[in-house]
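Note that one protein chain of the assembly has been removed; the remaining protein chains are unaltered in position.
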Amino acid sequence: MALAITFGDWISEIENWVFAVLALVMVYSALRVVTSKNVVHAALFLVITLGGSAAMFVLLASEFVAWTVVLVYLGAVIILILFGVMITRAPLGFETRLSHPVRVQVGAALASGALFVLIGGAMLDAFGDDPLPAASATRAEEIGQSLFERFVIPFEVVSFVLLAALIGGIVLARQDPTVEEEEVLS
Amino acid sequence: MIINQFLILGAALFSIGVYGVLARRNAVLVLLSVELMLAAVNINLVAFDRYLQDSIAGGQIFALFVITVAAAEVGIGLAIVLLIFRNRKSANVDELDLMKL
Partner (left out) sequence: MSSLLAFAAPLLLAAEDGAPKEFSDGGVLAEWAWLIPVVPMVAAFAIVFIGKRSPWKGWGLATGSMAFVMIYGAILFISNLNKGITYEGSVAIGEIGTDPYGHTLGLEWGWMVDGLSIMMYLVVGLVGFLVFTYAKGYMEGDIRYTWFFASFALFGGGMLVLVSAPNLIQLIVGWELVGVSSYLLIGHYWEEHENSSAAIKAFLVNKVADVGLFIGAIIISLSVGSFRFTDIMAVIAEGDSQSALARFSFWAGVAIFIGAMGKSAQFPLHVWLPDAMAGPTPVSALMHAATMVTAGVYLIGRLFPFYNTEFFADDTRYIIIIIGTLTLFLTGLLALVANDIKKVLAYSTLSQLGYMVTAMGAGAYTAGLFHLFTHAFFKSLLFLGAGSVIHAVHSNNMSDMGGLRKYMPQTFWTFLIGSLALAGIVPLAGFWSKDEILASIQYAGQNYTTAQGGAELANFVLVVAILGAFVTAFYMTRAVSLTFFGEYKGHGHPHESPKIMTYPLIALAGFSVVAGWINIPGVIKWFTEALEARFLAPGDHHPEAINFGLAAIGTVAAVAGIAIGYFIWFADRETQKERDKFRIPVLYPLLEHKYYIDDFYMDGIVRPLRGPVARAVDWFNGHIIDLVINGTGWLAVRIARVTYWVDQRGVDGVFNASAAATGGTGGLVRLLQTGRIQQYVFLIVAGTVVLVAGFIIF
């Protein structure tokens, strides 16, 4: 899996500068998501990571996906999570009990590290330094055509999934608090 | 740009997400980690879409589906966390051992 391309060659492209910076930021903030002692901070670091992934999509000439990520994730999902944080009264300040004890963390780190080595090794082995072919940005029109011609049935299925999630979310969450819970929540 | 730079970024994010799922106690944080894993998958999907130059943009469409399903998953997941919090006064996953017989 020796790479024919040198780091010097690689870094001489301006796109790769952008990539390197973005990737470092993403990995750092992803690490903060899983290690932060503050729930709100964790959620905000997730915003950075996902924003980075949106930038990656732009880099990969997939603008439509990038803007969807910005709209759906940054716009809606993170807001939802922040609401969840507040409703479940997760501690807003610094809190040491957000993670498992250190020995579990070590075990988890070993397992996920092994996973990373495995996946990364497999990818390097399989693709080496295959270049990405240059391409113009995929237009939203092409996405729409493909979505409503080739993928129309999965599209409909997903609409059902969303409907089910909507109804399920309401059914699960809707409950008038009893007197006892009023006291807990207040 | 080579494809592997994206794939290895995806692998790193995915492994970090796995770490978070394993190591976090708070259910909301576990959900955040799952979102990280999904984002990693999306990067891989779009990278492969570019690599294979798919004429129907299958990878991008898949990424869109993943985003949609992830949104639904977050909604349901938070509703469940809320419900568990109401019933047990706690959002810590290690106190949820109802799967134990």
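Note that the chains take the letters A and B in the order they are written out, and that residue 1 is the start of every chain.
We take it that a contact is a pair of C-beta atoms (placed from the backbone, for glycine too) under 8 Å apart; a residue touches a chain by one contact, two chains touch by 3 or more.
Note that the structure is a prediction, hence the values are computed from the model and not measured.
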Absent-chain contact - pick from A:5, A:24, A:71 or A:118: A:118
Among A:11, A:71 or A:106, residue touching the chain not depicted: A:106
Residues in chain A touching the chain absent from view: 100, 103-104, 106-108, 110-112, 114-115, 118, 121-122, 125
For chain B, the residues touching the chain missing from this view: 18, 21-22, 30, 93-94, 96-101
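By definition in this document, only the chains that are shown with their structure count from here on.
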Centre-to-centre distance between chain B and chain A (centres being mean Cα positions), rounded to whole Å: 6
Residue ranges of chain B in contact with chain A within the complex: 1-9, 11-20, 22-29, 31-33, 35-36, 39, 42-43, 46-47, 49-51, 53, 56-58, 60-61, 63-65, 67-76, 78-83, 85-86, 89, 91-92, 94
Complex interface listing, chain A residues touching chain B: 5, 10, 13, 15-16, 19, 23, 26-27, 30-31, 33-34, 39, 42-43, 46, 49-50, 53, 56-57, 59-62, 64-65, 68-69, 72-73, 76-77, 80-81, 83-85, 87-90, 97-100, 104-105, 107-109, 111-113, 115-116, 119-120, 123-124, 127-133, 135, 138, 142-143, 146-147, 150-151, 154, 158, 161-162, 164-166, 168-170, 172-173, 175, 177, 181, 184
